[in-house]
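Note that one protein chain of the assembly has been removed; the remaining protein chains are unaltered in position.
Let's turn to chain A:
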Amino acid sequence: MAELGAGSLSLGDPVFNYQEHELNERLKRLYPAVNEEETPLPRSWSPKDKYSYIGLSQSNLRVHYKGHGKNHKDAASVRATHPIPAACGIYYFEVKIVSKGRDGYMGIGLSAQGVNMNRLPGWDKHSYGYHGDDGHSFCSSGTGQPYGPTFTTGDVIGCCVNLINNTCFYTKNGISLGVAFTDLPPNLYPTVGLQTPGEIVDANFGQQPFVFDIEDYMSEWRAKIHGMIARFPIGERLGDWQAVLQNMVSSYLVHHGYYATATAFARATETMIQEDQTSIKNRQRIQKLVLEGRVGEAIEATQQLYPGLLEHNPNLLFMLKCRQFVEMVNGTDSEVRCLTIRSPKSQGSYPGSPNLSPHQGAGNSHIHTGGVDSPTCSNGVTPSKKSKSHSSVVSSNMKYPSTSSSASSSTSSSPSSINYSESNSSDSTKSQPHSNNSNQETSDSEMEIEAEHYTNGVVEGSSTRIMNGTYKHEEILQPDDNSIGNGVTGEEGYRNGRQLCGGNQAATERMIQFGRELQALNEKLCREYGKNTTHKKMLQDAFSLLAYSDPWNCPVGQQLDPTQRESLCSALNSAILESQNLPKQPPLVLALGQATECVQLMARVRSGSCSFARVDNFLL
């Protein structure tokens, strides 16, 4: 550190970058609940928020005194760049005394914004300090209380703010000195003050490992808060709670159409399922179609099963149609697919797609903003059962790729089968010749791996979904002439072969025609309901795909990703449920969203315990 003189640091300096990296890592580990976009953490002293007798150096971490130091009127302080965010739960920084200077009148502590900087921390209201010369603590007062030992050159003094109980304690050379202040106000800044010439101190906001084991202290509070939550008294209502929980699980399964699992669960817990069986199966079928990209069929099925639904939801219809267009580009929609000669086997195209863990983020973003990142509740609750109930379908499709007809017949008996469209079954026959080639084999074996992955994978969150997505692409587009001839295998082979509408001329024409219809629909909606910028944007994005020779690798290519189907699927599902006077969101998701939001709200209202009560700590 010594050779890193003041100002000699540049961004290109590898040492600096390393330290910066280490700082970020440490802060992330110590304060995972802090959203630095809202509430940045202190990382250095503020060159703006200091008295003129204070000099800063070494990336604003070193503080030295440059005044006369005649008496207490020459005292000078500096605050950190940002206040301590409440979401830290427990916050800690250390200060090393490089030199005690003439008299060692140094104060280490906390102060609110606006407190006079021509003073040592602790002397004024909303200011708190521990002073080296006498070891006293100063709690917003000119007279100190006996607190700890004195400190001097070479000592490392730490200051820990507990935002859960609003107290503060100090450490000296890694030893806790006990509580110094209680009832601290919010939004305090780390602060140091010096008073005589020669006094120099270095701050450590996480740039280096701390001398005191703060993580051990945090672990104690984490355990305390988890214990508090786990032992939350529910009194006499134990039975009620169990019923509520069972109801939540059951409704979640029903909501997403996991019919077999839901009935098994209902049997085991002796509860009732609210919705009737056919209704669930219908929703399941429609969802599966959307997730497979066969949006046209999904629209058809919806209109048939829930007449009037889409008519009453023109926005939803428009979104569906837009998606249908995108899927035509993709070559997945049945209107296009029936025209191409190399349609993949229908059943295997989205193995166990209804099992797919619903993507929570999009459907209920207004209450569940964190949902995209956090592993969603479905994962914790249902994976093993789901895979069990559908494993027969998956394996029968996968293990006998060459006998597609038998596969489809076997699956048609399964409740989760989607073998209802005529065009679809003819596709599967057509796909026969291709399914014998080596690529097919490879992809089949991949499929098994994927399927296995899937059962575990559901709990892994977004990465699994992307894997499935990629896999679907491959599978859908895989029977491509070149690859057969060259024997090219692997992802690249498929990617190179991807063509607009599967490369079929008739299909392309159908797509363009559909595009025109879509345009017309938009105009119609505009006339009836006025301009809708979301629609316009959606339509623009969809049409933009045509402008590129390789739509999959273009700026708007993201639309083609199968994961994009999930939000639409969930919107359609919710609309159907709503039309049946059922909740459009499962209570489990609501509760989860509520809890997540509540924890975030705690951070905003400065309740430090939010740091250790994170929802994802309780999942898994």
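By definition in this document, a residue touches a chain if its C-beta (ideal position, glycine included) is under 8 Å from a C-beta of that chain, and two chains touch if they have at least 3 such contacts; residues count from 1.
Operating definition for what follows: contacts and distances are computed from a predicted model.
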Protein name, per the UniProt record, of whichever chain is missing from view ("Myotubularin", "COMD2 protein", "Large ribosomal subunit protein mL43" or "Armadillo repeat-containing protein 8"): "Armadillo repeat-containing protein 8"
Which of A:213, A:517, A:550 or A:616 touches the chain that is not shown? A:213
Any idea which of A:148, A:296, A:551 or A:586 touches the chain not displayed? A:148
Which one, A:114, A:178 or A:209, makes contact with the chain that was left out? A:178
Who touches the missing chain here, A:223, A:243, A:268 or A:526? A:223
For chain A, which residues reach the chain that was dropped from this view? 148-149, 169, 172, 174-179, 213, 216-217, 219-220, 222-223
